[in-house]
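For this view, one protein chain was removed and the others were kept in their places.
Just so it is clear, A and B label the chains in written order, and each chain counts residues from 1 on its own.
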Amino acid sequence: MGKIELTLKKEPTFSLEAESINPDNFKGKTQKDIGNLIIFHGNEKLTLKDFFDIKGTAANNLNEIEIVINGNLSKVKRIGEKMSGGTITINGDMGMHVGNTMNGGKIVVNGNAADWAGAMMEGGELEITGNAGNYVGAAYRGNWEGMTNGVIKVKGSVGYESMIWARGSTPKKRFPKLICGSAGQFLGLHNHGGIIICEGNAEARVAADQARGFVVVKGKIGRMMPSFKKIGEVSEIELPDGEKISGKFVEYSGDHATSSETKGRLFVAR
Amino acid sequence: MEFFLTTGRTIDQGVALEGEKLGRENIKACAICEFDKDDFAKLDCMIGTPVKVTTKFGEIIVYSQISEQGPHPGIIFIPMGPWANAVIDSETYGTGMPSYKGTEAEVEVVKSGRILSALEIIKSYK
Partner (left out) sequence: MKKFKSFEDVVCPFCGTLCDDLKIILEDNKIVEVDNACAIGTAKFFSSNVSEHRYTTPMMRKNGKLKEVSWDEALNKAAELLANAKRPLSYGWSSTECDAQRKAVELMEICGGILDNTASVCHGPSILAIQDVGCPTSTLGEYKNRADLVLFWGSNPVHAHPRHMSRYSDFIRGYFRIDGHLDRTIIVVDPRTTHTAQMADMHIRLNPGEDYELFNAIRAMCRGVELDIKEVAGVPIKKVKELVEILKSCKFGVLFFGLGLTMTKGKHRNVDAGISLTRELNDHTKFNLTPMRGHYNVSGANIVFTWSTGYPYSIDFSKDYPRYNPGEFSAVDVLKTNDFDVTLVVASDPASNFPKDAVINMLKKPLISVEPHKTPTSEMADIVLPPAIAGIECEGTAYRMDKVPIRLRKVKNAPEGCMTDAEIVEKLIEKVKELKGE
C-alpha cells in the first residue's frame, strides 16, 4: 500500500536532473501523472517515463508514500530534493545532490552517493550504505548557513568539506548531525553547532575554523590543526542532543584561529 | 626516489607559449624537471639527462635540471604544460580545480626514451 517503484530503463548520456522525484511531488498523483513529471536530460525537457518503468501507486497521505528506485543512478541528480515526508529507497549508486534541502522523511541509498548529499538539510534522515562524495550535509556556495537539522549516516567514507557551515541550536533543539565511517579533509569546517561523529580515521583539518559544536573522531587524525589546544582527557562525552559516547578521548578546544575563547570541541580517541 | 611534484609558471614557459606552442622553444622551456641541488646529486647523472617521472596517474620523460629556485629538498618542479599534465592528479574534490601542485612522484634516470613534443603528447590521447 503506497509503494511506487521506478526502475531505470535507459542509461542517461548526460546528467539527469530528477528533482521531481520525491514523495511531495508524487502525493495524490496517478501512475500516469507521475510518468509525465518533467525531467531534464542536458537541455532536453523530457518526462520520467522516458527513463523509468513505473509500477504501483502513490498513497494520498504523504507519510505513507514509499518510493523505491532501482538501477545505476550515478548520473541522476537531485532525487529527494526539498522532501518533507515519506521514504525513498535507492537500490544503486546515486548522483549529486540527493536529499538536498530535505526537511522530513527518510532516504536510504543502498550504494554510493556523489557530491552534495544532504546539502542544506533542514530535517529528516539520510542514510548511505556505501561511500559519499564531497560536501555531505554542506552549505551551498556562498551560504553561511548549511545543515540546520536532521541526521545523515554514511557507513563508508565521506569526501572533503562535509558538514561545512552547519548551524545547530541547543535552545531551539536543532541538532544537525553526521555519522560517518571515515572522512577526508575539512570535516566540520566553519562548524556552528553541528554534531559530527567519525567512526574511523579523518585525514586532516578536522573542525577547522570551528566556532562552536562537537566533533568526535574515534580513529586517528592524519594531521592536527595547530590552533587547537588540549584541555583534558575524558572517558565519556555527552552530546547536546543527549547521546552519550563512552571511550577514552583527548578533549581539545578550538578552532582558536576564530576566537581566543571558544565553545568548539574536538574529541580524538586515545 | 620519491618526491612532491609541483607545477607552475616560468618566464621561459611564458615566452614560449606566446605564439610558439608547437615549437622547439616550448620543449626546452616546459619538458624539464627541476631538482633541488642535493637531491640531484643523489640521482647521479649529468644535467640534461632524461628522467622518467611516474605518478599514480601516468608517466612522462623530461630533461633533468638543477633548480635555480632552490633549495627545495623533496620537491620537483615541472613547468605547466602537457608534460606536467600527463602525470598530475586531476582530482578536484568537488571544486573544479585539479591538484596541479601536489602529486606524489617517483623519478628514475632513463637510459633510453624520447622527449615527446607537445603535439605528440596530445595526439597520443586521441
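Just so it is clear, a contact is a pair of C-beta atoms (placed from the backbone, for glycine too) under 8 Å apart; a residue touches a chain by one contact, two chains touch by 3 or more.
The model shown is predicted, which means the values in this text are computed figures rather than measured ones.
Screening A:Glu66, A:Glu81, A:Glu125 or A:Asp255 against the full complex identifies A:Asp255 as the residue touching the chain left out. Residue A:Phe186 is the one among A:Phe52, A:Phe186 or A:Phe267 that touches the chain not shown. Against the chain not shown here, chain A presents residues 13-15, 17, 40-44, 75, 96, 115-116, 134-135, 140-142, 144, 161, 185-186, 189-190, 205, 208-209, 223, 225-227, 229-230, 255-260. In the full complex, the hidden chain is touched by chain B at residues 4, 6, 8-11, 14-15, 17-23, 57-58, 67-72, 75, 77, 80-82, 85-90, 92-102, 118-119, 121-123, 125-126.
By definition in this document, only the chains that are shown with their structure count from here on.
Here the spacing of chain A and chain B, counted between their Cα centres, is 39 Å. The touching residues of chain A, counted against chain B in their complex, run 115-116, 133-135, 159-161, 184-185. Within the complex formed with chain A, the residues of chain B that make contact are 93-94.
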